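Working notes, structure below.
A single protein chain has been removed from this complex, and every other one stays in its place.
All chains are identified by letter, namely A and B, in their written order; residue positions are counted from 1 within each chain.
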Amino acid sequence: MDGNFLSKLLDSNDYLTQRDSADHPAVNCPIERWLECATELKDNHGFDLLVDATCIDWFNESPRFSAVYHLFSTTSHQYLRVVVAIPDDENPSVPSVTSLWAAADWHEREAYDMFGVRFENHPDLRRILMWDSYPWHPLRKEFPLAGHDTELPDEEVRKETGTPVIPAPMAGGPFAASKHAGIMSKNEPRGADESWSEEKEKPN
Amino acid sequence: MSHSDKEITYDSKVEGGVVTSRLDSIINWVRSNSIWPMPMGLACCGIELMAVGASRFDISRFGAEVMRFSPRQSDCMIVAGTVTYKMASAVRRIYDQMAEPKWVIAMGACASTGGMYRSYATMQGVDRILPVDVYVSGCPPRPEALLDALIKLQKKIGTERSAKQLVSA
Partner (left out) sequence: MATKELSMGDVVSRSAEYEQEMDTEKMTLNMGPSHPSTHGVLRLVLELDGEVVTKCDPELGYLHRGDEKIAENMTYNQFVPYTDRLDYLSPLANNVAFALAVEKLAGLEVPARCQAIRVLICEMARISAHLLGLGAYAMDTGALTVFMYTFTEREKLYTLFEKLTGARLTTSFTRVGGVARDLPEAWLEEVLHFIAQFLPVVDEVDALLTRNRIFVDRTKDVGVISGEDAISYGLTGPNLRASGVPLDLRKDRPYSGYEQYDFDVPIGTVGDCYDRYLIRMEEIRQSARIIQQVVETIPEGLYYAEDAKKIFPPSKEKVMSSMEELIQSFMITTQGPQMPAGEVYFEAENPKGALGFFIHSKGGGVPYRLKIRGPSFCNLSILPKVCVGAMLSDVVAILGSLDFVMGECDR
């Protein structure tokens, strides 16, 4: 059924192109036809459930970002993946589909938070997972897993504790000791932190 | 009541139920056996914390079953779960709202050191914002481990100079 459905869809909408996929039917959609395509998929093909919407950062390629949507039909139980390449690398933006699927609201906010991709006409586009003043978009490829220095979101607590947001200790990667390992206990990232121990008073 | 250290003793020769003791040990005895925890259930460890409170492990055997979600009414914050930077402010605020004397148990690897979450969003150990009294290892720790931590905390409270602190406060 999968292949049949896909070829029909491609025939009736010539702007769509087939996309390589290891499982469900997948199509590429040009960004200027995306809203039209989404409306068509929802109204005429029964894709009433937006299960997931996210982005991929291709980093050194151009176009740098793609928006990836997974649609599901509660009647025919068919999945469809639609990928929209975003041409603008500097200020990526893509039309929002919140008017079609209410579920898109939070998914798009998350994609904005993690990738910095703007969704045009989104009713309330702000960060959802990180705090509002967080300066980076963590899932971009140039952002390191350990993170960057910044400040805690709450000013009062920031002053009281004097604790900034610091990169997580990695020592070569998650769970990997460094190649020039000396004594393991000294190499363990937390081992280096001696801000307070049994000997030293704990800070108040 | 501990019999071994003879700090609190009942002398049967003196009539009328008189107990002689040091003020410190009385205060500490009272405090350590009525710890009211503030369950800071942040993540997976929170489920084991619930298990400690439920029927099989029954934290009330140690006088700590009165889980209070209001920081004003609790003495011991059990930080159970991953503390993210976003949550850190809330954790610290709740700690600040707790009345003295107060203690902190860091339950599990995440609360103690960041655990397996070495990432941009996770605070690498709640001890960066709070003074922690007892660390519990495990991901998540077994309920027995938390009970053990509670007993350790009780012992620690037993060594405090409470009377002096009360006078100076």
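In the analysis below, a residue touches a chain if its C-beta (ideal position, glycine included) is under 8 Å from a C-beta of that chain, and two chains touch if they have at least 3 such contacts.
Just so we're clear, the structure is a prediction, and the values are computed from it rather than from any experiment.
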| item | value |
| --- | --- |
| Residue among B:47, B:99, B:151 or B:166 touching the omitted chain | B:47 |
| Residue of A:33, A:81, A:118 or A:158 touching the missing chain in the full complex | A:81 |
| Residues of chain B in contact with the chain not shown | 40-44, 46-48, 50-51, 54-56, 69, 81-82, 84, 86-87, 90-91, 94, 116-122, 139-140, 142 |
| Residues of chain A in contact with the chain not shown | 19-24, 26, 48-52, 54, 56-57, 68, 70, 74, 77, 79, 81, 101-103, 105-106, 110, 114, 127-131, 138-139, 143, 145, 173-175 |
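One rule holds for everything that comes next: only the chains that are shown with their structure count from here on.
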| item | value |
| --- | --- |
| CA centroid of chain A to CA centroid of chain B, Å | 39 |
| Chain B residues touching chain A - in the complex, by the definition given at the top | 85-86, 88-89, 92-93, 96, 113-114, 116-122, 124-125, 127-129, 131-132 |
| Residues of chain A that touch chain B when the two form their complex | 129-131, 138, 143-148, 152-154, 156-157, 160-161, 163, 165-170, 174-175, 189-190, 193, 195-196, 202-204 |
